[in-house]
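With one protein chain withheld, the remaining protein chains of the complex are depicted in position.
Moving on to subunit A:
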Amino acid sequence: MDLKDKLLSSYIAFEEKFDMDSHLHDVRNQAIKNFETKGFPTKKEEAWKYTSLNAILKHDFSVFPKHENAIEFAAVKKYFLHEIDTYKLVFIDGKFSSFLSSTTHEGIDVCLLSSVLTKPKYKPVLETYFNQIAQKNESLTSLNTAFAQEGAFINIPKSKVADKPIEIINFSTGTEAALMVQPRNLIIVGENAHVQIIERHQSLNSNPVLTNSVTEIFAQKRANVDYYKIQNDVQTANLIDNTYIAQKQESRVAVHTFSFGGNMTRNNLNFYHQGERIDSTLKGITIIGDKQHVDHFTLVHHAQPNCESHQNYKGIFGDSATGVFNGKIYVEKEAQKTDAFQQNNNILISEKATINAKPQLEIFADDVKCSHGCTIGQLDESAMFYMQQRGIPKKEARALLMYAFSNEVIESIKIPELKQRITKIIATKLGVKMGFDL
């Protein structure tokens, strides 16, 4: 039985556990129908032209893990930003780990989506927000919606500032031979509220994992959100990250995506503007090698006047790695005085590495400032010579240059400890130990 059939038949058993008359049940039913009609995306679809799921879908993934698994903190400490105090939402094979987590309901809610889905007191939240910005016609998002059970629920009420960053970490233990997990996060950031979130997916052994994650973020008036995604998973991990962001007027949302690992990573990052004077930032650094594949598929939907969006993606591809950048900026007729900027710079450090870059601008307003730039190149030889002349060997010189190349994006990380962590991962990734903390 292929994975699609397996999921469809699992759904029948799964839905029996729920109240068949509920709103949520209707939502799930519609979602599974959409997935049934569309199935997994194939390369025939324009949006998936350069990313194939075929080989991945051949694994016999368990859809529901059979065991509850526990992990010792010491074994996974390194995956946390342990230098500072944070709220933590930790999931092991899709199940919440209260032992590793640190949640709160004091002033802000850092808790679980399962509560929102099941507890009557969250009914208004469920009906107002759940699956409201996620695209109902997108098949993988629908698949997640049909099966969504657990994930982060973060609610920062009006004028509250989350006093420390929130980490969302999804571990897979490899207890199952192959596991599919579908985390679902719902994040509501109220008027004038402020939050910093770090999200990470991590496999703890080499059994294949397919993560199909959906995150919905609602940024209300003047809300301020910094969201960081760390994708540095093992070679057998596959991640499809669907993130949907709705922004109200004068809100500011920045998403940084650091893609350093995994077998296949697809980031569907979507921003929807629902007010004026909004600021959206999308930045990323991709450094991959071997046969790794990272696909960034971004959309910024400018629907209102006087909004800005800033995109800056840097990619370094070695060995036989493949990269995709597809950045779509859509400017509606009403969205006058839009300022949309997109930049995508790539370096290929091996002859077998490839990148497919495609900026897509659809502009229907006549008074806008939209620009995009895309470069694909090799490392600057004169810069290499300069550093070697100063006694820095080739490997280290290369690493410094790649660091310099990524620097623009690194510089905009607002949590100093995270910035340090990212630069360390980059140094490790490049196989060098610098005489200073990069």
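Convention: a contact is a pair of C-beta atoms (placed from the backbone, for glycine too) under 8 Å apart; a residue touches a chain by one contact, two chains touch by 3 or more; residues count from 1.
Everything below uses one rule, namely that contacts and distances are computed from a predicted model.
The chain absent from the displayed complex carries the UniProt protein name "Fe-S cluster assembly ATPase SufC", chosen from "Putative spermidine/putrescine transport system ATP-binding protein", "Energy-coupling factor transporter transmembrane protein EcfT", "Fe-S cluster assembly ATPase SufC" or "Spore germination protein".
When the missing chain is restored to the complex, the residue among A:S9, A:T128, A:S350 or A:Q388 that touches it is A:Q388. Considering the whole complex, the residue from A:D109, A:E150, A:D241 or A:E396 that touches the absent chain is A:E396.
Take subunit A: the residues that touch the chain left off the picture are 380-383, 385-394, 396-397, 400-401, 403-404, 406-408, 410-411, 434-436, 438.
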